[in-house]
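Have a look at this one.
Just one protein chain is left out here, and the rest sit where they should.
Let's look at chain A:
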Amino acid sequence: MKRESIVPAACAAVTYTVLCHPHHHTVFIVLTDGPGNKDDITRSKNEGKELSKEEKQRLRKQKKQQKKQKERKNEKSETEKEKTPVSLLPPPRPVATQKAPSALPAPASAPIPVPASAPFHSSPAPSPADKPAKSKAELKAERRARQETDRAAKQPGSSSSGIKTKVPLSELNPVVKRLPEHVQVDDPAVVKRLAKKLERQQIPLRSDYGYKVSLFSHLHQYSRKAPLTQQLSIPSTVIHPSIVRLGLQYSQGIVAGSNARSVALLHAFKQVIRDYTTPPNEELSRDLVNKLKPYISFLNQCRPLSASMGNAIKYIKKEISNIPSQCKEEEAKTKLLTCIDRYIEEKIVLAAKAISKYAIEKISDGDVILVYGCSSLVNNILCEAFEKSRKFRVIVVDSRPRLEGREALRRLVQRGISCTYVLISALSYILPEVSKVFLGAHALLANGYVMSRVGTSQIALVARTFNVPVLVCCETYKFCEKVQTDSFVSNELDDPDDLMVTRKGKTQLENWQDVSSLGLLNLVYDVTPPDFVDLVITDLGMIPCTSVPVVLRVKNLDQ
């Protein structure tokens, strides 16, 4: 058993004797501390002075050691009890328990063997992996509880002052902002936690597919050929069928685009609410929110949630929890349904109208407008401007593997707008002709960065070099409290098989999995810094990119 202990210098002599014992695989790390450290601490405690950092650390270690001592004693008593009924015990254990008590009582401050990875490379005994981990967690919890009680005891009149300090804080921050956690697939602890959570909610865990490029190994990478719905039993008792359908639509890319996904989500939730009945002895406001949680995890597994979907979910949860308890079920349900309808109407449909109104002012006759990919909002603006008989022509820029520009091209040409179609590699060739660039956004981050389809920041960069104004159109419900300065930390990896292309009967990259040094990267989003964006058109008006946090602040005050 690998063990490591922390010993104050005063006890070095005693521990030396223990170290020499052949069976006792213990490593002692000696702290070089000043004389009478323990006395110092007790003295300063009694004086009520603030402990210095070192002293606090020492105090913590002492407490840990004391707890370990207690644990060891408990363990020892348990194993001793175990010894009598069960004769077959692994040899290191009784040896350790026998030796430990001999070592323990001798020094006053008790060096306690701490189960940890030690530089002392002894063969690891077959001790159960869970036991040391569990005891560590238990000890941590105990220590935290101890610390809390100590802290509370230290402060005079702690409860009243605690409440007093809490109240003005809550007045200052009525809205507690909980930012979405970053995805961390390469951290096993996080993955384990996620797996446990999904197990609790009875949702299957989707496994990653293929080799991931090292810079993005912290993100999920799923294959479209293995949707999560295949792992569900039908009929699923946990997940509502419209949510299952929605999840399939997301993962297969049938419903794509920020607005489309949000609207589909809200419609699916409406169906869920219609089919919902409150179980007996439960309140609708609390139970419905709990019912929605596994659905959201499921949808997250099918395809990571977008910022707009996150905001919509936050709104629905708030509305549900605001339902008064004396409200009857039918009434509550109709109220929720009208809320959702109103949200869609206000934040998406009417916002699009307001944005078109502002944007049309910026389109003058003779303009050559460049658009990228397929943004429902930008297409809307262009169609409205064309109806108001503005004379302009459009250049649609497209990129592989999604080739969304073709959809935008189809919609614009149907209206009769004259369009040109190029791939993104021809961007610097076509830009001298362009007078304005209109871009859509997936989300607008709190530091003014624009998160949009991959390729957008490239377009903004080249347009800035050519001195062409870049306008971003975005509704306010897509404004997100996140802060990001690069495209690595939080992004989405699409199916790498999409990068395979079949030309003249030959499929390039067909066997890319067999080549060990080859990785395919199919990014979905990127972030554009605010210096490349000249103007953001929102339903509140035209604002510079640096004013996004101001709008967020104003919105929070309204809520």
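Basically, contacts are C-beta pairs under 8 Å (C-beta built on N, C-alpha and C of every residue); 3 or more make two chains touch, one makes a residue touch a chain; residues count from 1.
Note that in this section contacts and distances are computed from a predicted model.
Enquirer: Under which of the names "Proteasome subunit beta", "Queuine tRNA-ribosyltransferase accessory subunit 2", "Translation initiation factor eIF2B subunit alpha" or "Aldehyde dehydrogenase (NAD(P)(+)) ald5" is the non-displayed chain listed in UniProt?
Expert: Of the names offered in "Proteasome subunit beta", "Queuine tRNA-ribosyltransferase accessory subunit 2", "Translation initiation factor eIF2B subunit alpha" or "Aldehyde dehydrogenase (NAD(P)(+)) ald5", the absent chain's UniProt record gives "Translation initiation factor eIF2B subunit alpha".
Enquirer: Please identify which residue in A:327, A:461, A:524 or A:551 touches the non-displayed chain.
Expert: A:551
Enquirer: Could you pull out which residues of chain A are in touch with the chain that's been left out?
Expert: Output for chain A: 362, 364, 436, 469, 471, 531, 534-535, 540-544, 546-547, 550-551, 554.
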